[in-house]
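Incomplete set of chains, arranged as in the complex.
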Amino acid sequence: MHPPSQPNPNRARLLISCEDRPGVVAAVSQFAYEQGANVVDADQHTEPDDLRFFMRLEFDLPELPDRLSALERAFLPVAERFDMQWQLTRAARPKRMALLASKQDHCLQELLWLWKKGELEAQIPLVVSNHPDAREVVAPFGLPFHHLPVSKDTKAEAEASLLTLLREHQVELVVLARYMQILSADFISGFGHPIINIHHSFLPAFIGANPYAQAHDRGVKLIGATAHYVTAELDAGPIIEQDVHRVGHRDAVADLVRIGRRVERTVLSRAVAWHLEDRVLLHGNKTVVFS
Amino acid sequence: MHPPSQPNPNRARLLISCEDRPGVVAAVSQFAYEQGANVVDADQHTEPDDLRFFMRLEFDLPELPDRLSALERAFLPVAERFDMQWQLTRAARPKRMALLASKQDHCLQELLWLWKKGELEAQIPLVVSNHPDAREVVAPFGLPFHHLPVSKDTKAEAEASLLTLLREHQVELVVLARYMQILSADFISGFGHPIINIHHSFLPAFIGANPYAQAHDRGVKLIGATAHYVTAELDAGPIIEQDVHRVGHRDAVADLVRIGRRVERTVLSRAVAWHLEDRVLLHGNKTVVFS
Amino acid sequence: MHPPSQPNPNRARLLISCEDRPGVVAAVSQFAYEQGANVVDADQHTEPDDLRFFMRLEFDLPELPDRLSALERAFLPVAERFDMQWQLTRAARPKRMALLASKQDHCLQELLWLWKKGELEAQIPLVVSNHPDAREVVAPFGLPFHHLPVSKDTKAEAEASLLTLLREHQVELVVLARYMQILSADFISGFGHPIINIHHSFLPAFIGANPYAQAHDRGVKLIGATAHYVTAELDAGPIIEQDVHRVGHRDAVADLVRIGRRVERTVLSRAVAWHLEDRVLLHGNKTVVFS
């Protein structure tokens, strides 16, 4: 259940969001220098509208696993001085990610492949589908598979079972890999961790069901896909990544579906990789992506 | 007022739309062969949903200017046999195009420059703007410029004056090059010829005013532009061309406006060129573009 | 070994290449009409440089399997009149395709997955690799796998064995899915059927070994991949498809390799699909792609 690549045990990532005030970068840089950190990547952004400041610092620190608690304690005064929201993560402690799928398996396939290649920094304690066919996709990867059928009448029960499963496996990220069930607001708040969905349109165009049929009806010349965090409002959460592909009058709905599969795979896998590498910060209903 | 390039006087284009029935291509090809036409380009499409057939035939015929009427008479039996909507145009008879602009002049500039390079097969009998600054843009091209101010109270009068101007100059195509006035349904039907608009979003996302501000609020990762034929319903007419450009959290609304200008110029000029070359056929609220 | 989709048994494709002479389209269209063919797609092109004419006609004909020989006989007079090179294929008779791979398995994976989804119209009688690891990739698809090791000393023998295998299985197309051995001119001519290769650069830039390292050294801002037919001259055969992806100063060679994998998968699978659907015609060292 662990990805095959061997990340650097001494690599850490510090994510910061706070009001933009003079001296914040100097204070963080000084902290990193005093701790003996070797900064390998740094990115920052100040939103002009509300002067919110965002920073991502990636660094190597000798004997990080033993020093992590001390490091966090040492950072506390800096964080308090600037009233920061912050998070310190270890690259070698991959997040626990659950994949949810339905009958369409292309996004699931893509994520599993990339994970096996070491392109996704995650553990995958379980894959869940409301359709039994996904079992066969998951089998070659040796991952636990749960078939959890959902009908109109059993939706509440199914969500409760799912929540139990996710909690048992200490899941920190759910990826909806073309999972065709709408999750309730109760489930979303009950889970309490990020959920990434792939919507098969260029949002906010074509919200809801059958976006490729909607796109065909409207006669658009590009089709797209959108990866976003799930919120209680359907297809309205913060957008992480989008891409498009050109189509024309020769493309029927079935062609849009086929062309769209490739776009969906690309967009979802980029968004998931960025989230796992702590590159995505929330800012209201938008994202800052340090890619 | 004539474009500088010298199109082939013997080049013609035949546009056809009819129900798809056996023998239609054979009949058209046989007609072209018997007339001694040298086909230089041919494209066709059958819409699977309603089996509507579309064809564009570009050919050279010696002494075309003298033979045009006879050619049309000769084609009539073929057209009647298949109940065709059809149109025969001469490449050397460029369409009469009016450009309408407001304060933003980038699309106007682009069209004038491409026209001067010979990339747009049109005559431009007039440029109209509700803002006086456009006069300076038009001057180096030696084209007639009309300043036609519009206010809430004078909108009906202004539309009437515009219609008179377009009729006097026998205009066959109006291009709204970021013309910031909504044309009334009466004007559209009164004019009776195609009107192409550029909307500065990836339609159907962000219909209406300030689409770049809407896009920034939603946090999209691509911005786009859409060239479409104008209908009575705002931003809902048949789409001719669309394109997008990547943006990120560093881009403020002003950056979207700047980046979008390039996309708008590209998309509008492609759509106008295709229309002028008789490459765009209407199919309900969609387009077939033989590009 | 058969793809899961069920192609229309009555669908045929006629590919034509000849000197462009008056009446050729009329003659072909008339032939199709007289035979009772329902044309579902037609595309044509005349190369202005040498007036070579290319055509692809896709049509449905009732009871095609029984009528194929008669159809070919009926077409002979047309073909002879215009001195055509031509070919009539049945969509329901998928080509026999062999896949060759080495250690890098992403292109192999992509092709197998698309094949299983029914996106590649082929039979796959065998997969061959000079590296044993590919066996595991092929296993879930239930396809015969041959491990054929190649060393400097055994290259001639290995090519002979490979040729025997391909002949035994009546292979009509070989796809080099990142097969890292250069095939000899003797092998290429001995096989006598098309071979498609994916080169991991935007040809003709970075011919030969380690194109991503070459691209990194040159500091290019886009990396690409090229699918082409194999000829005796390395990386110089007719190009079928190319695409690129943006890179920047933050991308090390390993990042180019990772980003490039996605481009390679896309480009190779498009090229193979087009070849299998008889959309690619050769014109000297270039291709006409009716896509």
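Brief remarks follow.
Going in written order, the chains are labelled A, B and C, and every chain counts its residues from 1.
The criterion applied here is as follows: contacts are C-beta pairs under 8 Å (C-beta built on N, C-alpha and C of every residue); 3 or more make two chains touch, one makes a residue touch a chain.
Every value quoted in this text rests on a predicted model; they were computed, and no experiment measured them.
Taken as a whole, the complex in this structure file is built from 4 copies of one protein sequence, with 3 shown in place.
Here, only the chains that are shown with their structure count from here on.
Shared residue numbers account for over half of those found at the interface formed by chain A and chain B, and the copies are therefore classed as meeting with the same residues.
The chain with its Cα centroid farthest from the Cα centroid of chain A is B. Our note on geometry: chain A versus chain B, Cα centroid distance of 42 Å, whole angstroms.
Under the contact definition stated at the top, not a single residue of chain C touches 2 or more other chains. Taken together, the chain C residues at the contact with chain A in this complex read 41, 106, 109, 113, 117, 119, 139-140, 250, 258, 262, 266.
Against chain C, in their complex, chain B makes its touches with residues 22-23, 25-26, 28-30, 32-33, 36, 38-40, 42-44, 46. Across the complex, chain A meets chain B through its residues 45, 47-49, 202-206, 218-222, 224, 238-244, 248-250, 252, 283, 285-289.
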